[in-house]
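Single-structure report; data block below.
Just one protein chain is left out here, and the rest sit where they should.
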């Protein structure tokens, strides 16, 4: 007999009633196929929802709902739980009435229907999308209890669409003087963002699908921009127009928001790239370990500058580190799932993860970021996250560096 | 002005009213975040459903619903549209009451709760799952109109779970005499399948998650086997038991079904591997091209023996072929999305795709399969699929070799 | 010391008994017991016939269980119509191992009340099915003692093969196509086309396709192909 047999059962114990008494589902007939033509999660999964952070924004139509990272697996975010960020509410737009106009410094301004676009050479790529304000509430002190609120403006999908460069080429854009592209949405805010031409010609996509199906209305149905590695606000939803120009546009969300207040009182404008970052998602803040013993510690790593090459994990608040397993595929500007073994001995512990990307950049500590950017920032907080494990097994959000 | 300006508009034509008259969504306030805590597809997407094939099976609780491949993108199948195959109906099992027993030729038979399993070293992998009977209706003659019914017992997910070998090791399985593993479900049929030990120790997973969230009830919530490359019937759902043994089990679905009737009247038993296959999903049978001109021809390729290395496409019924673009990542035993340019000149055409996997195996024609297996088979039809384009633009299912 | 402290626990003997119901072709797992054809007829007619037909002939819920085997086949251990025929196959035509029938009925039938049969009832109804198929006489009592001899009477007991490449991931494929790229030989015209009556057999395809994109679903309700 193995060592486990040592865990003796009370004398006379026959076994678990969940085994000895066969459950109904082993003794009856279940539901037919296509009972749900479009399926839904189990009723036991209802706790995992996208949720707002009370007090974060004033109105729910210009707000954020956070993805429940504490309960997600792998790298794909289920579309139903993709985080939301709207500036003037979301719409379910009739795709047959939707148009994309490409104009500005082009030989021929053109209008494309969805029919047109979906006939063009298409591509599919997996990428993360992270709001520039993700983890923004934690620039100063610890503020939120769980990874849903600290890191949940993060999702990852397989996107399908046409390369933006295909459209720019089709309209004969000005290769010499066209230095920037404006993307504009069709919602009330008609969100506008400037994309530098080198990005536009690299991996930017005009996408209609996420995770195998059309975009969800909340995520821009029927058309959105996908700007890999760049903060989510640039991934213009309900995309209606692309303009080629020679200067950036300085739009509301490039001049009044998504700017970083530096210690000298200047603001950095056009801070766009989501730098290398990681977070342990389970176990994480607001969770309680069931008991002592073995745990799989898991989390996500990503970089707006390319692939993740390594993730290290510490269980002693950053004093000692071990390299985690990365689940393949590790793709550029895409989430990477990491896992590592841990035996909790019942004592206090602090869990941290630290990602490294293919440029060699090492995810920083919050004090390193503050040394450069000060304490009054909001966006682009890619600091190492610390989760403190109490002896009770309850885990809480702390800052340790 | 570019060549397109030649497409003159009628004199006096100002433009498209969908542009000139701003739509409501550009002039109003939309819905708030978290209006749907768990989101749904656009109302304009309701045509894409999983559907039954009338007459295929006698009862809907021992039947199949097909995934609408004609409208899917990329390689990830949205969980709501994953194909279904139940033998005695599906259940939404309470995960806290679910147990997995590992026993048979092991040092210590063990019981795991879901809590236990989810603490073990986990892994995430993307794999296709295809029913062995997929395309079975087409062994003889052409029978069904669309790719949903001809190929829709096919889906692809990122699965998360624990390696089966981790559990076998944990119980100290008999490495010398343990040659097979039995997997058994907790539903009424208590589906049982034999897995050879080399597969069990290779890439088989005991999985609780698909595409970032827990398995859907229809797909085995809370636990299923993932047997990469092997026909779906072996991916036992609602998994309750693993037994290690020295002989295969010859279960109902290994002796009475999922067997292949050869021309000499014998049946092949344990035909499990889903060989290299591909199909063009758009444009495909039952669809009509809008007009002449450019189209992106797209489809899926997969192999139960490893990675897809190449897909060729013919538009003239197999006389001439061009190599398609493969969308990365190309993963082992996973769907690969291919795309290729096509200009339809309005004449008749026949579209075909032909996949090649890393073993060098070239997807065969139906007559080649029949030469070996005869005409009375059901399972493992991985023949090249032909779609005939009529001058009207309507596409129909044909067999051409 | 286990590698995964705190995870999992030993299964108790009673738990293993409760779940370890599988019966293998070598009869490993078969519980001791017996059941007569006569008793089987009672079980069959009260709990099975409504779906499978009084003589196991019903095509209503599933392919027939009984039929298509001959005394010749019982002798040969090979079902002859499988070689020549193009008929639909009954359970008994395919069945190569009696354990399969025993195990499956025991775990899954009756369909709406699986695992409700006693061991005796399973022996009995298996015996009765084989009696319906003219394999066992009407006074037979099937038991764990004689089941191995009954196995030797199954009409298709020699009908199975495992010598193929679809079981081993490194096995060879059945066919070796070559990837011809130019001026490849093809048959002239379609060998088979969708029959007109099948065009709308799955409903209106216009409603099964996205109403946007480069293609539309064909209207198949009451309209011929264009």
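To keep things simple, chains are lettered A, B and C as they appear, and every chain counts its residues starting from 1.
Rule of thumb we're sticking to: contacts are C-beta pairs under 8 Å (C-beta built on N, C-alpha and C of every residue); 3 or more make two chains touch, one makes a residue touch a chain.
All values reported here derive from a predicted model rather than from experimental measurement.
Remark: the absent chain touches shown chains A, B in the intact complex. Of the candidate positions A:127, A:224 or A:373, contact with the unshown chain belongs to A:373.
Note on the undisplayed chain: of the listed residues A:98, A:127, A:241 or A:337, the one touching it is A:241.
Touch with the chain that is not drawn comes from one residue among B:114, B:154 or B:167, which is B:114.
Considering the complete assembly, chain A touches the hidden chain via residues 44-45, 47-49, 51, 53-55, 58-59, 62, 68, 70-71, 87-88, 101, 103, 108-112, 116, 119-120, 141-146, 148-149, 169-170, 182, 184, 188-190, 192, 196, 198-199, 202, 229, 240-241, 243, 245, 247-252, 254-256, 259, 261-262, 264-273, 275-276, 282-283, 285-290, 295-296, 304-305, 310, 312, 317-321, 354, 356, 359, 361-365, 367-369, 371-373, 376, 380, 386, 388, 390, 392-401. Counting over the whole complex, chain B has residues 1-5, 7, 9, 13-16, 19-20, 22, 26-29, 95-96, 114-115, 118-119, 214, 222, 291-294, 343 touching the chain that is not drawn.
Heads up, the rule we're going with is that only the chains that are shown with their structure count from here on.
Seen from the C-alpha centroid of chain A, the farthest chain centroid is that of C. Chain centres here are Cα averages; for chain A and chain C they lie 46 Å apart.
Centre-to-centre, using mean CA coordinates, chain B is 22 Å away from chain C.
Centre-to-centre spacing of chain A and chain B amounts to 26 Å, using the average Cα coordinate of each chain. Annotation for chain B: residues touching 2 or more other chains are 44-45, 48-49, 51, 59, 71, 88, 101, 108, 110-111, 119-120, 188, 190, 240, 290, 295-296. Within chain C, the positions touching two or more other chains are listed as 2-4, 6-11, 15, 19, 111, 114-115, 210-214.
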